[in-house]
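Omission of a single protein chain aside, the complex is shown with its protein chains in their original locations.
Read from first to last, the chains carry the letters A, B and C; within each, the first residue is number 1.
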Amino acid sequence: MIKVGIVGCTGYAGQELMRLLTMHPECDVEIITSRTYKNMNFNQVYGNYTNITTKQIVDDEIEELAKKVDVIFLALPHGIASNKITNKILEHTKVIDLGADFRLKNLEEYEDWYGMTHGSPKLLDEAVYGLCELKRDKIKNASLIANPGCYTTCSILSLVPLIKNNIVDKNSIIIDAKSGVTGAGRALNLATHYTECNESIKAYKIASHRHTPEIEQELSNVADNSVTISFTPHLVPMNRGILITAYGNLTKICTYKDIKNIYEQFYKNEKFIRLLPEGVFPETKWVKSSNYCDINFQIDERTNRIIVIAAIDNLIKGAAGQAVQNMNILFNIDESTGIEMIPSFPI
Amino acid sequence: MIKVGIVGCTGYAGQELMRLLTMHPECDVEIITSRTYKNMNFNQVYGNYTNITTKQIVDDEIEELAKKVDVIFLALPHGIASNKITNKILEHTKVIDLGADFRLKNLEEYEDWYGMTHGSPKLLDEAVYGLCELKRDKIKNASLIANPGCYTTCSILSLVPLIKNNIVDKNSIIIDAKSGVTGAGRALNLATHYTECNESIKAYKIASHRHTPEIEQELSNVADNSVTISFTPHLVPMNRGILITAYGNLTKICTYKDIKNIYEQFYKNEKFIRLLPEGVFPETKWVKSSNYCDINFQIDERTNRIIVIAAIDNLIKGAAGQAVQNMNILFNIDESTGIEMIPSFPI
Amino acid sequence: MIKVGIVGCTGYAGQELMRLLTMHPECDVEIITSRTYKNMNFNQVYGNYTNITTKQIVDDEIEELAKKVDVIFLALPHGIASNKITNKILEHTKVIDLGADFRLKNLEEYEDWYGMTHGSPKLLDEAVYGLCELKRDKIKNASLIANPGCYTTCSILSLVPLIKNNIVDKNSIIIDAKSGVTGAGRALNLATHYTECNESIKAYKIASHRHTPEIEQELSNVADNSVTISFTPHLVPMNRGILITAYGNLTKICTYKDIKNIYEQFYKNEKFIRLLPEGVFPETKWVKSSNYCDINFQIDERTNRIIVIAAIDNLIKGAAGQAVQNMNILFNIDESTGIEMIPSFPI
Partner (left out) sequence: MIKVGIVGCTGYAGQELMRLLTMHPECDVEIITSRTYKNMNFNQVYGNYTNITTKQIVDDEIEELAKKVDVIFLALPHGIASNKITNKILEHTKVIDLGADFRLKNLEEYEDWYGMTHGSPKLLDEAVYGLCELKRDKIKNASLIANPGCYTTCSILSLVPLIKNNIVDKNSIIIDAKSGVTGAGRALNLATHYTECNESIKAYKIASHRHTPEIEQELSNVADNSVTISFTPHLVPMNRGILITAYGNLTKICTYKDIKNIYEQFYKNEKFIRLLPEGVFPETKWVKSSNYCDINFQIDERTNRIIVIAAIDNLIKGAAGQAVQNMNILFNIDESTGIEMIPSFPI
């Protein structure tokens, strides 16, 4: 059994990790930590765990923790992990970081977008960007995995086949993204007070959201060329789910079938990528509570644009589920172990 | 492997059955039927099944079906099952009926409350009321199980220990129940059109809901005496979940602890009943996507009443989950197989 | 024109007051105050006021304010008003307090239920309980009006005709109340964080909510006898609206018509009370954005109980609308001025 520790177990991603890992047949959750809720039982923080666990939350002591477990999941606000993770820790244990600290390879870019000094720039090279479908081989041998962001997972997965095959103009890409409110976390904020976000939609962090450079980094890698995008996230009054609507100018005239073939080739062995039938488009409800990413697209012949739609559950494929998928790859067990749930509906 | 057929697979309870049984480690879903959607693939009706099943829906032919499977789940509107189920069918297969036809033992009561003639009154005696925690022994040997209603499951489970121990005045019980909109099913209706029920709450079928005699029947059995209740259901703008708030006059002065002991004794071996700590009350969010029933109560000293609160997921413990629990009992496998999911939150 | 001041203008009740009074044809909003948001423009706190007002929020200085306006509305957390309002203030201006400080006539009861010392017990006698339909004559000459609570307004209005006419057993009354989340105010709290209360329902403050003694006080007055009730509030995932479901044992056998006559007599001149046709029950959606209280009832013949259902918009008839109605009475203008809006639907 893989021994697991969860640092920052009480945020929404942390809780989802706890749920998936508790039900995972090949691992044991040994230690869970939180600075805010230390010494409480997990089931006092999350009532769904009544009679399911009596595990006590302890304070964050990552160095100590590293000696006791095979893998640590970090679910912390950005800026903390880079100050806590050291080579010494990585000698003892694997680390899967759900935060942003090790995602951007370019230090300057990190410091620009996040407005802070990076705590361990030397680890940036060592960290593997854990988008499982694209980086499986590197992940296998990694010590430190940067689990991708929610918007980025959905955006990259839906655009990579187009970029790779040079089908869209690299500088024409616009991603209009919509997220449920869990994406904003559990910290109290007027913007996520029930009566402030219920029954309303808004855009936020327009042209300035931190997932932008992450998407650009990965698309640029695939394009072998710099890709610059416009990215606009929106807050939607629902708990879970991300839908992205991406627009790009086609570099030539293509049929739906041409492009569908490309997607099918690209994702032919990918269990968690579901290419929908022509004319059927992703809706967040069909992926909720699962690790799937649903993708389809439409060609807008009048403008020669492609419009790609994709959906994920932001807390699963966009966070905890993909983190477990990374763990499965790291420990060489079946990649879908513990994350094969059929999406739950209507929920 | 238990061979399973689902008749009426495309309603919400049918779909949840499909999901639970597909993931169940000890059974195979052999045949799924629907008159409305016959010849379609299940994943065309429910997009969450893309790439998960390619099973085709066939027309309802229960007699034929009975020869091919070990157990048939019926998820049909009331009034149909009683005209379809025969002794001959029951010779070939077990039947778990999620509808109301075999729940009431008193034929007259059925015909009164449901306003229709019962199609097979002779089977009423044979049918076992499948409230697992109370009828486990009878269920084991049953051929035909009447899976309880959603409101009734939650109401009975929360009140039985009080009735059994003569703690509340049997004629003082008032149940004020609240349900999410899945309880109203998938059939189109102005009352469940999004913009008609979103952001509003209402009571309905006041003093006339058909789950009333079902609750009374089971409480009366336990009381060995006639119990008459007031029952008021409400429609709440959320997808899933039932909360019941039940009121009863205490027959004597009791402390919280006295009564808690009674509940603990009554449910000491019940995995799916969770008695919450003093002062912590059930909320539907903590049981969603699970088979648990959460229960707690408060004594209102000023009025010498007890107020019992209980919550379930109406589609799981209130329908498909309990049906699977019944199957597990029938086939003598671990009762919690396939329904052990930790409640999912926030969903 | 009536000169108006609003103290505590930035809570939800304060904002609704601002909206109603700004559109009111016979008053001018002169001064608005808030400790938290002082020096900001109101439209920076509430974006709906862009281009509508440029009024600046000032600090709370009630004594000064009293000299400048004809009436002050207080929309403050309980416990503050009783320490701020003095006879001197009341010499200069009328005060309509939307908080709880002057609602309970019995000092001990206040201090018991609110757990604090009352700041000006001498004013309790002077204060008039501003439930307009019942206290119109006293309100006319009042200096200090205690605007009723939201649950209480709905509860009292729906039960008073029964109590007054001795139709229900005074000690049998149970009120099961449901409220939208605005009832919990704008202050941040995990319980009203979007993803914590969306898609879930719960009971809270069971047998201990502070509106209980307020309802009892007014029903007891009418009964000329002590009335003790059970009151259970629930939090419903919607922005606005209160629904109450009240249960009482009938003192004799009555028909629907008998009791309907009593209600019709009692409310025959009341514009804001709407008695629905037999078989049609209140839903919060039909009163939203209005000052109406919808009422109907059902007789449960099996148990000889009456079940009364009533609905209001908690921020209007349950707070700001009734406060304006009180102002209209106080200043002897048409009682429905400025609060005649047709309920808005679907909203």
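Just so we're on the same page, contacts are C-beta pairs under 8 Å (C-beta built on N, C-alpha and C of every residue); 3 or more make two chains touch, one makes a residue touch a chain.
These numbers come from a predicted model, not from an experiment.
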Of C:10, C:289, C:303 or C:325, the one touching the omitted chain in the full complex
C:289
Which listed residue, B:52, B:181, B:254 or B:287, touches the chain dropped from view?
B:181
For the chain left out of this view, which of A:241, A:318 or A:338 touches it?
A:241
Residue of C:49, C:102, C:129 or C:247 in touch with the missing chain, whole complex considered
C:49
By the document's definition of touch, the residue of A:55, A:103 or A:178 touching the omitted chain is A:178
State which residues belonging to chain A touch the missing partner chain.
171, 174, 176, 178, 180, 195-196, 198-204, 206-207, 228-230, 232, 234, 236-241, 243, 245, 247, 281-285, 288, 298-303, 305, 307, 309, 346-347
Chain C residues touching the omitted chain (full complex):
12, 15, 19, 22-23, 46-52, 182, 199, 239-240, 271, 274, 276, 280, 283, 285-290, 292, 294, 340-347
Using the document's contact rule, name the residues of chain B that touch the chain not shown here.
12, 181-182, 186, 188-190, 192-199, 237-239
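Criterion: only the chains that are shown with their structure count from here on.
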Out of every possible chain pairing, name the one holding the most C-beta contact pairs.
B-C
Report the chain whose CA-based centre is farthest from the CA-based centre of chain C.
A
Dist(centroid_CA(chain A), centroid_CA(chain C)) in Å evaluates to 46
Cα centroid separation, chain B vs chain C, in Å, comes to 39
Considering chain C alone, which of its residues make contact with at least two other chains?
180, 195-196, 198-199, 237-239
